[in-house]
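Here the complex is missing one protein chain, while the rest keep their positions.
Presenting chain A:
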Amino acid sequence: MASTLPALAIPGQRLGPVASYSAGPGTHVQQSNVYASIAGPVVVDPAQPGSKAKATLSVSRSIRAPGTGNVVKPVTTSAGAKPAATSAPPKPKLKYNTLPTVDSVVLARVTRVQKRQATVSILVVLDDPASTQGVNPSQTASDNDNIEAILSSAANPENHSSSDELRFQALIRKEDVRAVEKDRVVMDEMFRVGDIVRGTVISLGDQSFYYLTTARNDLGVVMARSEAGNMMFPVSWKEMRDSATGQAELRKVARPF
(Lines give C-alpha, C1' and ligand atoms only; values in the text may rest on other atoms or scores of the structure.)
Protein backbone atom coordinates (compact mmCIF):
# COMPACT_ATOMS: atom_id res chain seq x y z
CA MET A 1 0.00 0.00 0.00
CA ALA A 2 2.43 2.61 -1.17
CA SER A 3 1.19 6.15 -1.50
CA THR A 4 2.83 9.24 -2.86
CA LEU A 5 2.76 12.25 -0.66
CA PRO A 6 2.67 15.70 -2.20
CA ALA A 7 5.76 17.84 -1.61
CA LEU A 8 3.61 20.80 -0.83
CA ALA A 9 0.22 20.71 0.81
CA ILE A 10 -2.57 23.25 0.94
CA PRO A 11 -5.28 23.28 3.61
CA GLY A 12 -7.88 20.61 3.03
CA GLN A 13 -5.62 18.41 0.95
CA ARG A 14 -5.76 14.72 1.78
CA LEU A 15 -2.33 13.38 2.74
CA GLY A 16 -2.86 9.78 3.70
CA PRO A 17 -4.93 7.28 5.65
CA VAL A 18 -4.78 7.12 9.43
CA ALA A 19 -4.02 3.43 9.07
CA SER A 20 -0.50 4.24 7.91
CA TYR A 21 0.20 7.67 9.38
CA SER A 22 -0.43 9.54 12.56
CA ALA A 23 -1.26 13.20 12.37
CA GLY A 24 1.40 15.65 13.44
CA PRO A 25 1.41 19.43 13.67
CA GLY A 26 -0.20 21.26 10.79
CA THR A 27 -2.58 18.44 10.01
CA HIS A 28 -5.92 17.16 11.19
CA VAL A 29 -7.82 13.94 10.92
CA GLN A 30 -11.18 13.62 9.28
CA GLN A 31 -12.99 10.44 8.31
CA SER A 32 -9.89 8.28 8.92
CA ASN A 33 -7.70 10.37 6.72
CA VAL A 34 -4.97 12.84 7.53
CA TYR A 35 -5.61 16.23 5.95
CA ALA A 36 -3.31 19.24 5.82
CA SER A 37 -4.51 22.25 7.74
CA ILE A 38 -1.88 24.77 6.72
CA ALA A 39 -0.05 25.40 3.49
CA GLY A 40 3.55 24.28 3.40
CA PRO A 41 5.99 21.45 2.76
CA VAL A 42 4.93 18.00 3.91
CA VAL A 43 7.33 16.38 6.36
CA VAL A 44 7.32 12.68 7.16
CA ASP A 45 8.83 11.69 10.45
CA PRO A 46 9.40 7.95 10.14
CA ALA A 47 8.66 5.78 13.10
CA GLN A 48 11.50 4.16 15.03
CA PRO A 49 12.40 0.92 13.31
CA GLY A 50 10.92 -1.97 15.19
CA SER A 51 8.43 0.07 17.15
CA LYS A 52 4.77 -0.23 16.38
CA ALA A 53 4.27 3.51 16.01
CA LYS A 54 3.23 4.90 12.66
CA ALA A 55 5.13 7.52 10.73
CA THR A 56 4.05 11.02 11.66
CA LEU A 57 2.86 13.33 8.94
CA SER A 58 3.16 17.04 9.53
CA VAL A 59 3.12 20.22 7.53
CA SER A 60 5.95 22.56 8.28
CA ARG A 61 5.24 26.10 9.31
CA SER A 62 8.71 27.52 9.11
CA ILE A 63 11.13 28.60 6.52
CA ARG A 64 13.81 25.99 6.19
CA ALA A 65 16.91 26.45 8.24
CA PRO A 66 19.82 27.68 6.18
CA GLY A 67 21.94 25.13 4.40
CA THR A 68 19.41 22.33 4.37
CA GLY A 69 18.29 22.02 0.86
CA ASN A 70 16.74 18.65 0.48
CA VAL A 71 14.11 18.15 3.12
CA VAL A 72 11.13 18.73 1.01
CA LYS A 73 11.23 16.21 -1.73
CA PRO A 74 8.20 14.26 -2.77
CA VAL A 75 8.39 11.41 -0.33
CA THR A 76 7.25 8.00 -1.29
CA THR A 77 6.75 5.80 1.67
CA SER A 78 5.33 2.44 2.20
CA ALA A 79 3.00 2.08 5.11
CA GLY A 80 4.77 1.88 8.41
CA ALA A 81 8.43 2.31 9.18
CA LYS A 82 10.99 3.32 6.59
CA PRO A 83 14.43 2.61 8.02
CA ALA A 84 16.37 4.25 5.18
CA ALA A 85 15.21 7.70 6.12
CA THR A 86 16.44 7.54 9.69
CA SER A 87 20.03 7.53 8.56
CA ALA A 88 19.55 10.86 6.78
CA PRO A 89 21.80 13.76 7.78
CA PRO A 90 20.76 15.76 10.87
CA LYS A 91 17.33 17.08 10.28
CA PRO A 92 16.73 20.82 10.28
CA LYS A 93 14.70 22.20 13.11
CA LEU A 94 11.25 22.80 11.84
CA LYS A 95 9.02 24.89 13.99
CA TYR A 96 5.36 24.17 14.09
CA ASN A 97 3.64 26.42 16.51
CA THR A 98 4.49 29.92 17.43
CA LEU A 99 2.46 30.01 20.61
CA PRO A 100 4.06 29.29 23.96
CA THR A 101 2.82 26.07 25.48
CA VAL A 102 3.54 24.45 28.81
CA ASP A 103 7.22 23.38 28.98
CA SER A 104 8.30 25.40 25.98
CA VAL A 105 11.46 27.43 26.42
CA VAL A 106 11.11 31.10 25.64
CA LEU A 107 13.29 34.15 25.46
CA ALA A 108 11.63 37.16 27.03
CA ARG A 109 12.45 40.72 27.84
CA VAL A 110 11.85 42.10 31.33
CA THR A 111 9.46 45.02 31.16
CA ARG A 112 8.72 45.60 34.83
CA VAL A 113 10.15 44.42 38.13
CA GLN A 114 7.97 44.45 41.22
CA LYS A 115 8.44 43.14 44.73
CA ARG A 116 6.62 39.87 44.14
CA GLN A 117 6.95 39.35 40.42
CA ALA A 118 8.61 40.44 37.22
CA THR A 119 6.66 41.14 34.07
CA VAL A 120 8.27 40.03 30.83
CA SER A 121 7.19 40.04 27.22
CA ILE A 122 7.91 36.92 25.23
CA LEU A 123 10.11 37.53 22.21
CA VAL A 124 10.75 34.07 20.86
CA VAL A 125 9.49 30.60 21.55
CA LEU A 126 12.37 28.17 21.11
CA ASP A 127 11.40 24.82 19.75
CA ASP A 128 12.85 22.16 21.86
CA PRO A 129 14.73 22.04 25.11
CA ALA A 130 17.62 20.01 23.72
CA SER A 131 18.55 22.63 21.19
CA THR A 132 18.64 25.46 23.68
CA GLN A 133 21.59 24.26 25.70
CA GLY A 134 23.95 26.74 24.23
CA VAL A 135 21.62 29.25 22.83
CA ASN A 136 22.61 30.26 19.37
CA PRO A 137 19.77 32.33 18.08
CA SER A 138 20.79 32.12 14.47
CA GLN A 139 20.33 28.37 14.48
CA THR A 140 16.88 28.46 15.89
CA ALA A 141 14.24 28.60 13.24
CA SER A 142 11.96 31.42 14.08
CA ASP A 143 8.64 31.84 12.49
CA ASN A 144 8.23 35.33 11.29
CA ASP A 145 10.99 37.27 12.89
CA ASN A 146 14.68 37.52 12.62
CA ILE A 147 15.81 36.54 16.09
CA GLU A 148 19.10 38.32 15.93
CA ALA A 149 17.34 41.53 15.06
CA ILE A 150 14.90 41.07 17.91
CA LEU A 151 17.53 40.34 20.48
CA SER A 152 19.90 43.11 19.51
CA SER A 153 17.11 45.60 19.51
CA ALA A 154 15.54 44.18 22.65
CA ALA A 155 18.65 44.63 24.76
CA ASN A 156 18.74 48.23 23.71
CA PRO A 157 17.03 50.33 26.37
CA GLU A 158 15.75 52.92 23.91
CA ASN A 159 13.13 50.94 22.05
CA HIS A 160 11.15 49.30 24.76
CA SER A 161 7.66 50.39 24.05
CA SER A 162 7.84 49.50 20.36
CA SER A 163 5.76 46.38 20.06
CA ASP A 164 5.03 45.09 23.52
CA GLU A 165 1.34 45.24 22.77
CA LEU A 166 1.81 42.60 20.09
CA ARG A 167 3.85 40.22 22.20
CA PHE A 168 2.58 37.75 24.72
CA GLN A 169 3.06 38.89 28.29
CA ALA A 170 4.28 36.63 31.06
CA LEU A 171 4.99 36.78 34.77
CA ILE A 172 7.90 35.39 36.72
CA ARG A 173 6.70 35.14 40.28
CA LYS A 174 9.14 35.54 43.14
CA GLU A 175 8.89 31.87 44.12
CA ASP A 176 9.59 30.72 40.55
CA VAL A 177 12.87 32.54 40.17
CA ARG A 178 15.13 29.87 41.60
CA ALA A 179 14.83 26.43 43.10
CA VAL A 180 16.60 27.03 46.40
CA GLU A 181 16.19 29.68 49.10
CA LYS A 182 12.97 30.78 47.52
CA ASP A 183 12.01 32.96 50.44
CA ARG A 184 15.19 35.00 50.28
CA VAL A 185 14.66 36.08 46.71
CA VAL A 186 14.83 39.81 46.18
CA MET A 187 13.45 40.57 42.77
CA ASP A 188 15.62 43.65 42.27
CA GLU A 189 18.70 41.44 42.57
CA MET A 190 17.39 38.93 40.06
CA PHE A 191 16.19 40.94 37.09
CA ARG A 192 16.35 44.48 35.78
CA VAL A 193 14.15 46.03 33.14
CA GLY A 194 15.57 45.32 29.70
CA ASP A 195 17.23 42.01 30.55
CA ILE A 196 16.74 39.10 28.21
CA VAL A 197 15.62 36.08 30.19
CA ARG A 198 15.42 32.44 29.22
CA GLY A 199 12.60 30.64 31.01
CA THR A 200 10.15 27.82 30.62
CA VAL A 201 6.40 28.14 30.63
CA ILE A 202 4.77 26.50 33.63
CA SER A 203 1.22 27.56 32.92
CA LEU A 204 -0.85 29.30 30.33
CA GLY A 205 -1.93 31.47 33.22
CA ASP A 206 -4.86 33.80 33.28
CA GLN A 207 -6.39 35.98 30.60
CA SER A 208 -3.37 38.18 30.16
CA PHE A 209 -0.20 36.52 31.48
CA TYR A 210 1.64 33.29 30.96
CA TYR A 211 3.65 32.07 33.94
CA LEU A 212 7.35 31.43 33.52
CA THR A 213 9.94 29.88 35.76
CA THR A 214 13.71 30.30 35.80
CA ALA A 215 14.28 27.72 38.53
CA ARG A 216 16.91 25.73 36.67
CA ASN A 217 20.62 26.21 36.15
CA ASP A 218 20.30 26.82 32.45
CA LEU A 219 17.52 29.36 32.90
CA GLY A 220 17.75 32.99 33.88
CA VAL A 221 19.24 36.16 32.48
CA VAL A 222 21.15 35.58 29.25
CA MET A 223 21.76 39.14 28.14
CA ALA A 224 21.89 42.26 30.24
CA ARG A 225 23.22 45.78 30.21
CA SER A 226 24.80 47.44 33.20
CA GLU A 227 23.71 50.75 34.63
CA ALA A 228 26.36 52.34 32.47
CA GLY A 229 24.65 50.81 29.45
CA ASN A 230 27.35 48.33 28.50
CA MET A 231 26.81 44.66 27.82
CA MET A 232 27.67 42.46 30.79
CA PHE A 233 29.19 39.01 30.96
CA PRO A 234 28.31 36.42 33.56
CA VAL A 235 30.81 35.64 36.27
CA SER A 236 28.79 33.43 38.60
CA TRP A 237 25.25 32.14 38.98
CA LYS A 238 24.24 35.40 40.60
CA GLU A 239 26.57 38.01 39.26
CA MET A 240 27.34 39.69 35.98
CA ARG A 241 30.07 42.17 35.28
CA ASP A 242 30.29 45.19 33.02
CA SER A 243 32.80 44.52 30.28
CA ALA A 244 34.00 48.12 30.22
CA THR A 245 33.95 49.36 33.80
CA GLY A 246 34.24 46.05 35.60
CA GLN A 247 31.28 46.98 37.78
CA ALA A 248 29.44 43.91 39.15
CA GLU A 249 25.66 43.64 39.23
CA LEU A 250 23.42 40.98 40.69
CA ARG A 251 21.28 38.83 38.42
CA LYS A 252 19.78 35.34 38.34
CA VAL A 253 22.20 34.24 35.62
CA ALA A 254 21.58 31.39 33.22
CA ARG A 255 24.42 28.93 32.82
CA PRO A 256 26.08 30.18 29.67
CA PHE A 257 27.06 26.78 28.28
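Here, a residue touches a chain if its C-beta (ideal position, glycine included) is under 8 Å from a C-beta of that chain, and two chains touch if they have at least 3 such contacts; residues count from 1.
We take it that contacts and distances are computed from a predicted model.
**Student:** Just by its UniProt name, which of "NEDD8-activating enzyme E1 regulatory subunit", "Mitotic checkpoint protein BUB3.2", "3' exoribonuclease family, domain 1-domain-containing protein" or "Elongator complex protein 6" is the chain not shown in this complex?
**Tutor:** Record says "3' exoribonuclease family, domain 1-domain-containing protein".
**Student:** Of A:Ser22, A:Thr56, A:Thr98 or A:Asn230, which sits in contact with the chain we cannot see?
**Tutor:** Considering all chains, including the one not shown, the answer is A:Thr98.
**Student:** Just one of A:Gly16, A:Gly40 or A:Pro234 touches the chain that is missing; which is it?
**Tutor:** A:Gly40
**Student:** Which one, A:Tyr21, A:Phe168, A:Phe191 or A:Tyr211, makes contact with the chain that was left out?
**Tutor:** For the chain that is not drawn, the touching residue is A:Phe168.
**Student:** In the complete complex, which positions of chain A touch the hidden chain?
**Tutor:** 8-14, 26, 28, 30, 35, 37-41, 60-61, 63-67, 72, 97-99, 142-146, 149, 165-169, 204, 206-208, 210
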